[in-house]
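Quick one: the structure is below, and I'll ask about it shortly.
Yeah, one chain of the complex is gone here, protein chain that is, but the others are all in their spots.
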């Protein structure tokens, strides 16, 4: 399966977690695709941590506004009914529990809901940006990522990389499965139509509770 | 001397402490009179802790705007170049040291620069409003008050009433004298033209250092 | 999306005796008097009310005090409503007096998900009683904890249909802070405009904070 098709599947499945009226922050990269797969009729308000709500689609070439960019610096649009604010207000919204769902990528996620996605010591240290605030502050934290890194499990018993946040992840959506984080550990909720429970277990470093597993619609 | 003439004298003398470009907060009551006695040509920006800078004169009858009031609830005006904000910003300005001078009344002030002006236990307890923040935050705190309460000293060795702030008063301006608060105690700087050093000392409960005393111009 | 525009009665349908309610305004400038009417009419009692002041006997929070609906009042100033002082001295109503800037930060902290702020205000006064004191760079500060509420009743000049708010002049005061700090936020507004009629740069309170919009 191509990387693009994997990404599309993940984005579509995450989209099902969103509902009308929600305030949602999508991380840089693949999570931004989720905006293309909202439930029918759902009016979702996207927050951009660089300072506004009402994040809309990429503008047509030639109509870009240099002051209207997303948290990745790309030109975007602001929908009617949007609102701009400074960074203190942006993170008051995030930290204060006013964001319903945040969707982030991960390098590693573990059985305790720990997330590591901001640095690899001695190699890449991009910084945490807003990720630490988003994971602590959002009501629901969804990790959206490929199930493995070239075959190596990214879902582990314990994260080995420096954490972004401790025990904050609620749901993991990958190209192979949907996994819930519970106080008792990880619960396999759905598997992809083109895989098996055995294959998911083999590709997962942490123990999965397996009961009433259904098939992902995408 | 009538109460009005006393108040006018105090306000005029406090006005001499203000200078071009300063940000100034005037307490409710007598301190508001200071706005009438600015140094010639001085452009002073008045802050109103209920949420704006650029506090201007009382509007003509019939032109009042119900949303434009001072911290005492009276109708006022906002000068061109003024700015409105919420209470968090208002007190960020005050607490953050962005107000150059605050002028407040007092029930008692003492030799350590302590101020009591917000309650008399068991009798009147109006509350501190913004006074505690103003005294802690403003760069210079001027107490403007009548020298005595019906003859009883208000300037004491130690305040007896609950404090508004500890050690924050810089200058005391009364109808009888101008007194500086220093680490070594109170220094008599000026006396009114119609009094004597002896009379000031007699009307003051705290010890005054007396050296190079001049006469108040008002 | 759900229509946020409703009546005062529907907006306060889930308000109950004993709840904590923030009410915006500064000496009743920027106070939602229509929502106060509704609280009175519903017969709600035993409220904890948080506001800058307790208004006047016939205006704002003062009306709730006079009608004996308030168990506890948290405010920076009660001087304009003698009935608050009388009830306090008679032991009928608990009154907690808080410096105005501290009150603003406590409400903001609740809305912003902070566990508290350190302020120099009140050090060396009765305000420090019972509070943790920390020394930062040799200076004393009080640890002031967040103040949250079940309901915030606020007033704005203008709202769009999503609840984006614009305030006017000194009527802004505590309203934008309280909008962030309560489970249910009801905005009483003088004018309702269509979505898109307020430029995103002019919005003072983003609509995401607002549960119900009620016409003044």
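All chains are identified by letter, namely A, B and C, in their written order; residue positions are counted from 1 within each chain.
Criterion: a contact is a pair of C-beta atoms (placed from the backbone, for glycine too) under 8 Å apart; a residue touches a chain by one contact, two chains touch by 3 or more.
Nothing here was measured: the structure is a model prediction, and the numbers come from that model.
Participant: Hey, which of A:122, A:151 or A:183 is the one touching the hidden chain?
Facilitator: A:122
Participant: Identify the residue among A:32, A:102 or A:164 that touches the chain left out of the display.
Facilitator: Selected residue, touching the omitted chain: A:164.
Participant: In the full complex, which of B:95, B:112 or B:154 touches the chain missing from this view?
Facilitator: Residue touching the chain left out of view: B:95.
Participant: Spell out, residue by residue, where the missing chain touches chain A.
Facilitator: Listed in rising order, the touching residues are 48-52, 65-69, 71-73, 78, 84-88, 90-91, 94-95, 114, 122, 124-133, 136-137, 162-167.
Participant: Give me the chain C residues in contact with the hidden chain, please.
Facilitator: Chain C touches the missing chain through residues 105, 109, 112-120, 132, 134, 136-137, 139, 141, 143, 145, 166-169, 200-202.
Participant: So that we can see where the missing chain sits, which residues of chain B does it touch?
Facilitator: So the residues of chain B touching the unseen chain are 20-21, 23, 43, 45, 47, 52-54, 78, 80-85, 88-89, 91-98, 136-137.
As a working rule, only the chains that are shown with their structure count from here on.
Participant: Shared touching chains for chain A and chain C?
Facilitator: Touching chain A and chain C alike: no chains returned.
Participant: Taking each chain's centre as its mean C-alpha position, how far apart are chain A and chain C in Å?
Facilitator: 35
Participant: Roughly how far is chain A from chain B, centre to centre by C-alpha average, rounded to an integer in Å?
Facilitator: Once rounded, the distance between the two centres reads 55 Å.
Participant: So the centre of each chain is just the mean of its C-alpha atoms; given that, what is the distance between chain B and chain C in Å?
Facilitator: So the centre of chain B lies 29 Å away from the centre of chain C.
Participant: Chain B: which residues touch two or more other chains?
Facilitator: In chain B, no residue touches two or more other chains.
Participant: Mark out which residues of chain C touch at least two other chains, giving numbers and ranges.
Facilitator: 108
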